[in-house]
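Shown here: the complex without one of its protein chains, the others still in place.
Order of writing sets the chain letters: A and B. Residues in each chain are counted from 1.
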Amino acid sequence: MTTEPPSPGISISKTAEPSTLDVSVGPQHPGSGHCRILIRVDGDYIVSADPDIGYVHRGCEKIAEYRNYVSNIPHLERPNIADAIHLNWGYVLPIEELQGVVVPPRGKYISTIAAEMNRIMSHLYGLAIMQGVFSGHTTIFMWAFGDRDLFIELAEMLTGARLTYSFLVPGGPRRDLPFGFEDRLSRLLDYFEKRLVEYDRIFFSNPSVIARAKGIGVLKREDAKKLGVVGPVLRASGVKYDVRKVEPYGAYADLEFDIPTFEEGDSYSRYLIRFEEMKQSVRIIRQALEKIPKGPIARKAPLVAPEGEATGRVESSRGEITYLVMGDNSDKPSRVKIMNGSFRNLIALPFLVRNVHVADMPIIYGSLDYWPVEADR
Amino acid sequence: MSQVSLSREEAIIGQLKARFPEAIEETKIDRARRVTIHFEKDHVQEIAMFMRDELGFDHVKGVAGVDLPTQKKIEVLYFAGSYSNAEVQDFIVILKAQLPRDNPIIASVVSVWESAHFHERETFEMFGVKFEGHPDLRKLLTLDNWEGPPPMLKDIKFPEMGQR
Partner (left out) sequence: MSQDTLQDFAGVWIGKMSELVQTIIGSGPIKYIVNWSRMYALWPVHITTACCSAEFGAMMGPRLDPERFGMQAVAGGLRQCDLLIVEGTVTKKMAKRLKIVYEQMPKPRYVIAMGDCACSGGLFHDSYSIVNDVHKLFPIDVYVPGCPPRPEALLSAIVKLREKIRRQEVFA
């Protein structure tokens, strides 16, 4: 039983070699939110990187203690606006556990369908900006945003908002599926599966993308487990861990789907894994549309939560989000702690950008799908 | 209501209590797959090493601080999880230590669980908890020249916020 020295790159030495130069990447970012990475370069090679985050820190956890449980939902789903249902669901699960409310089966299926649609939307967003624009490929930006708009239209039909749904309250979803929704969604999924083939042809099999991303930023399996990364980054390094299979919530226990993993752990496998997950999401939505039962969608939940604490987690598109909610017999939570995917993946960034060219840094940063607003909360 | 067997949870508690009889203060099984353990703060590194090497909990999902002003304590929570051990892969073990509110100091677990690196920095900044042995304990999220108090403490009320 031993303690271990820190992994290389995690702790930055305060003194620098005379031949190095400190370059500040950021804080104004043209693609993602604001964060600053202070890299130390020696010629064209990066020696170390120091993430300086907090430029979008809005104090979500402190605000959450000043508003009641339902009023907290809008501002707790803003950190990752492209994937709002998962942030909403992860917050609502521990409250339902504290209050002893069980969501009826139809409500669970509706939440699952909305969550998987959101996963596809978030992966398309990541594909367009973090993987496309950061590697200079603007065609995939146009194509992915065009297809994403079709999913957003369906989400608007279901919830009434384009991106910020506030769809799940303690007790279940707020609205049932409108007439014609299932039909439109099936036709959209047929169209989308054909589009995925074209994405493969133009981006994932593109020789210049492969040349830029293959073999860059390799995260081995043991390092991934030690650093505690989550989500597609973890699965691209060979660890088969997905909260939907480990601790099923919603309707996932009744649905059949695979968890894709890759062994290489480089940036290209991190690109590919989101592509495979989109295919699995299409499969899940199709099954859920067939199997959805009839009945009520939600139960009425009280406005106060009893004293106690509960921990709930969901698998969002960027990784596992764990929420801790502590109640104190009033209508406001006494503590809400959010442990989300981007903040937990941040530790992989200084670890991976050692001894790479400066031009490889945007590729590694984009393949980690690090979203500063989610990490800063 | 069917009785869910809690044998795995009790096995973990049993092993910890056998190894650290004097350091474990209180244990609780909230529900299946959630175990809460209150321990004495001076043994944090030994307990972390035991959990990593013997029980297979190889990472922390987060390190949280909770302010308890009425008891004059700050609680530090470690959410331990496991990727390697298939038997406890679905567990979250919450380790809690209570620190005195006016001088919260605890040893850092970064040398055991490297995944706690940025979480400990954030808890230091938001609650004022000093983690001894952390290689790089400095501010993470607030303003560059923030001279003010740790923001998440309950008696710190900023003028923009109303009454709670």
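By definition in this document, a contact is a pair of C-beta atoms (placed from the backbone, for glycine too) under 8 Å apart; a residue touches a chain by one contact, two chains touch by 3 or more.
Remember, predicted model here, so these are calculated numbers, not experimental data.
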| item | value |
| --- | --- |
| Displayed chains contacted by the hidden chain, counting the whole assembly | A, B |
| Touch criterion as defined above, residue of A:Ile81, A:Leu154, A:Val169 or A:Ile259 at the omitted chain | A:Ile81 |
| Selected residue (touches chain absent from view) among A:Ile63, A:Leu154 or A:Val246 | A:Ile63 |
| Which of A:Val133, A:Val246, A:Ile259 or A:Leu289 contacts the chain that the document leaves out | A:Val133 |
| Residue ranges of subunit B at the interface with the undisplayed chain | 142-144, 151, 158, 160-162 |
| Chain not shown, touching residues in subunit A | 27-34, 54-59, 62-63, 66, 74-75, 78, 81-82, 125, 128-129, 133, 141-143, 145-146, 148-149, 152, 162-164, 371-373 |
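Everything that follows uses one rule, which is that only the chains that are shown with their structure count from here on.
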| item | value |
| --- | --- |
| Whole-Å separation of chain centres (CA-atom averages), subunit A against subunit B | 24 |
| Subunit B to subunit A touching residues, read off their complex | 30-31, 33-34, 45, 49-50, 53, 58-62, 64, 66-67, 77, 79, 83-84, 89-90, 92, 94, 110-115, 117-119, 126, 135-136, 139-142, 151-152, 154, 161-162, 164 |
| Subunit A residues within the subunit B interface of the complex | 1-7, 10-12, 53-54, 57, 59, 61-63, 65-66, 97, 225-228, 234, 239, 241, 246-247, 309-311, 313, 320, 322, 324, 326, 332, 335, 337, 339, 343-344, 346-347, 376 |
